[in-house]
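Selected chains from the complex are presented in situ; the others are not included.
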Amino acid sequence: MEQAQLEALLQQVASGKVAPEMASQQLKQEPIADLGFAQVDLDRKRRNGYPEVIYGAGKTAPQIIGIAQTLQQHEQPILITRLSAEKFQAVQATLLTATYYAEARCAVIGTPLPATDDSYIAVVTAGTSDIPVAEEAAITATTFGNRVERVYDVGVAGIQRLFNRLDVIRGAKVVIVIAGMEGALASVVGGLIDKPLIAVPTSIGYGTNFQGMTALLTMLNSCASGITVVNVDNGFGAAYSASMINHL
Amino acid sequence: MEQAQLEALLQQVASGKVAPEMASQQLKQEPIADLGFAQVDLDRKRRNGYPEVIYGAGKTAPQIIGIAQTLQQHEQPILITRLSAEKFQAVQATLLTATYYAEARCAVIGTPLPATDDSYIAVVTAGTSDIPVAEEAAITATTFGNRVERVYDVGVAGIQRLFNRLDVIRGAKVVIVIAGMEGALASVVGGLIDKPLIAVPTSIGYGTNFQGMTALLTMLNSCASGITVVNVDNGFGAAYSASMINHL
C-alpha cells in the first residue's frame, strides 16, 4: 500500500467512513493467492511493471498449471521459461491457448504487451550455438512489448561479420550480447556503441570453459565500459532488464 | 560407559561380586551390532537423544534392510533418508510397515516420538522448488517429536508474501529457512526474529548457482546475526538440530 493510499485510508477512518478493524484488516491484506505450494504474487505488474513470470524448471506440471490459472485471472500475458517440451505437453492439455517456442524453451499464454516504441532491442550472438539463449531473450522481450532485431553469429573470430551488421546494433536503444566460449564479443561491441549493453554468458564450450564461467568472467572484467552482466544462459533476465530500459 | 556406571562396576569388583575378567569384558563391550558391512550403533538414542538414522544413498537395499532390522529390535522410530522410490520398493517387501514420503524421499518405520511441546518448528521456503528439502526437514522433525508449521514460497522477490506470514514464523521456537538461488531469504528473516534460525541452502538454480554453493555462501555471510547453516539440501540435518533446540 502506497503512502498516498495509506493517508486516504486513515482519513476515512478519522471521518468514520471506515471502521478501524476493517482498516487494520485491509492493511494486512496483500494481493497474494495462497496455493499452499505457492504464494502467487498478484501485485507484481503494478509494483515491478511486468506480471509474475513462471520459472518452469524445478516445478511440476500441476504446479505450473495451478500458478498459471491463478495469474490468468488477474494479469496478462503469462510467460513460462525453462519449460521442457514434455512438460509443455502436460501444461497445454489444461491451458489450451498456450503457445510453445521450442528453441527458446518458453511458453506464452495471452497476448504480448503492445510494442509501443519506435526503439528496439538488438539481440546479438557470437555463434550459432548461442541461439537458444538468444531466443529466450527475444521471446521475453517480445512478450513484454518490445521490438526485437536479431543479429546472430557475428563472433570475433571473423570480426568483419560484426562490422557488416554494426548499423543494426548501433540503431538499438539497448543491446543484448550473448556469447559462450571466451565471450569476447561483448567487449568488442561495448567499445563500438554508446548504448547500454547487457551481456549474457552462455554455457557453450568445453574444458576450461566451465559451463559458461569463462564467458561470465570475461564479461565482468571487460576493458570496455557500459557493460552489465547476468547469470549464465539467463536470456530471460537480460531481456527483462533491457525491456525496462527500452520502456524508459 | 558413564563414570557412575564405571564406579559401580568397580565397587562390585572390589567386593568380589564381579570377577575382574568379567569386568574387563564388560568394559570392552559396547552396544554395537556387528553386521560385517556395518557396525550398528545401538547406543545412539541414549547418547545423542535420537536413534540412529539410516542414510539411504550409497547403501544397497539389503544393507538398509539389515541395519533397519537390527535397529528395530532396539530403538524406535527408524528414519531412512535419501531413499529413492525404487529402493523403497525393495525395502518394503521385507519391512512391511515402512511408510514412504515421496516428496521428502524418506521412509519411517514405527511410531514417531510424541510431539510433547506447545512450541513448534517453522519450516520456511523461498520457493516452490525448495519444497522437497523442506519436506525432508518436516518429516524428520515430526518423526523426532516436534510440531511443524510449514510456510512455503515466501521468497524476497515478493517480500510482502513474507510479511503476510511473519506472525507464524515469529511464533516458532526455532526457524528453518530453506532457499536456493541466491538464498537471501535467510538474511531477511534473520533480521526480523529473535529466535535461532537454521538456514538450509538448496541446489535450486543454474549457472553460477553452482548447485547450491551461492545460497550456502549467502547464508554463511549473512549480515543478520543468529543464523547457522547446514550443508546444501540437508533438510534432515537442519531438522535434527532444530529438534534438539525445540526439546530444550
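Every chain is named by a letter (A and B) in the order it is written, and numbering of its residues begins at 1.
Assume a residue touches a chain if its C-beta (ideal position, glycine included) is under 8 Å from a C-beta of that chain, and two chains touch if they have at least 3 such contacts.
Keep in mind that this is a model prediction, so the values were computed, not measured.
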Worksheet entry | Homo-oligomer size of the whole complex, from 2 visible chains | 8
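The criterion applied here is as follows: only the chains that are shown with their structure count from here on.
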Fill in: Between chain B and chain A, distance of the C-alpha-averaged centres to the nearest whole Å
38
Practice prompt. Give every residue of chain A touching chain B within the complex, in rising order.
Written response: 28, 30, 32, 36-39, 41, 43-44, 52, 55, 57-59, 63, 67, 82, 201, 203, 211-213, 216, 231-234
Worksheet item: So in the complex, which bits of chain B are touching chain A?
Response: 127-129, 131, 152-154, 157-158, 160-161, 163-164, 204, 206-209
